[in-house]
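For this depiction, one protein chain was excluded, whereas all remaining protein chains were kept in their positions.
Take a look at chain A:
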Amino acid sequence: MKTDIKLAWRNLWRNKRRTIITIASIFFGVILSTYMTSMQEGSYEKMVENAVRFYSGHIQIQNEDFWENKTINNTFEETDSLKTKIASVPGIQLVVPRLESFALASSKQLTKGAMVLGVDPQKEDQLTEISKKMVRGKYLKKGSDGILMGETLAKYLQVDVGDTLVLLGQGYHGINAAGLFPIRGIFKHPSPTLDRQLIYMDLGTAQNFYSADHLLTSLAMLVNEADEVPHIVKELKAKIHSPYRIMSWDEMQPELVQQINGDRDSGAIMKMILFLVIGFGILGTIIMMVAERRREFGVMVSVGMQKIRLAWMLIYETFIIGLLGILSGSLAALPILYYQYFHPIKLGGQAGQMMVDMGFEPYMYFSLAPKVFTFQVLIIFIIIVVISIYPFVSALILKENKALRA
């Protein structure tokens, strides 16, 4: 086999220019496609990160009925045993308690439905960083009796810092919930939907308001590594059972998952077309290589080389071309992506402004996740395998007496 590989290697360099052009087509294909993929995956990672940071966290623990029926009655207590179980799962960075329910918010003239979120101000801020999004007033302190609200909501209700808001809702087990709350601050939430309806309140104040002492609707969690989420969810599920439910960000935001998958698919189609073009280029080279060496193959088989052995030699030739292309392309792509990872592309002009308005940073981010590379490598490998069928079969069906006359 060693000699056959040596023979294959030398044969490749018989037509140096053609071999180099073929390898170069794979080389540039890999670079282009990894660059594209890295940019796509980078933007998905950013989208997920934003979604997680805006509201949901990576994982939530809820009462098992809460997701389908978001009432204050589907709550739970953060018991010591629950705390211990969560603490025993590694990789969780932050656990944020929340009591979430709807209420009617009224100013003097106007009323609107709002989502009231009772939070631990300090922990909540570590997850959603609302304190950085304040436009007026001050962020909540623990035990505060006041509230924070989104700018859009405040505008609608024509209220501002210092005014008082009436909140009316249904408390635990149907008890009336009503109260007057001074507005302590206005924030601008990057998500327009949330900016229209979100009201933040200290957890204790909210529990009091809803007559739901010690009760929570969810524990939102932030993990250290986003790709560890499925693993951590599995571990949590193994330890925490009914009446709790563990949900990951993708379960809570199926539209986002759908959007990412759709985008990924259209990217994959583009890459497929790119690789199809490259694939036919390689096939062309291989077909020529086989055609112009027919007589030589005839001689080799005539003097005693088994056709299957010849066939394998041709497979080596095809594989070497593919391997050199994949390796050189990946090696060249690596430093480029590494650079882009640390120096994301800044978006100027309208596109950049649009992203800022939506609460995103105006950058194209890149990903260094392994799948950025594995996809192209796998595709090219499959292409090479498919292409190598041609020389393989050609060798097997070679008729030595005919090939000798070629």
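A few comments on the model shown:
Methods note: contacts are C-beta pairs under 8 Å (C-beta built on N, C-alpha and C of every residue); 3 or more make two chains touch, one makes a residue touch a chain; residues count from 1.
FYI, contacts and distances are computed from a predicted model.
Of "Putative ABC transport system permease protein", "ABC transporter ATP-binding protein", "Cytochrome c oxidase subunit 2" or "PucR family transcriptional regulator", only "ABC transporter ATP-binding protein" is the UniProt protein name of the chain excluded from the display. The missing chain, though absent from the display, is touched by one residue of A:49, A:125, A:151 or A:400; that residue is A:400.
Here one chain is not drawn; of A:77, A:129, A:225 or A:296, the residue touching it is A:296.
Screening A:47, A:94, A:134 or A:305 for touch with the missing chain picks out A:305. For chain A, the list of residues touching the undisplayed chain reads 3, 7, 10-11, 14, 295-296, 299-309, 400-401, 404-405.
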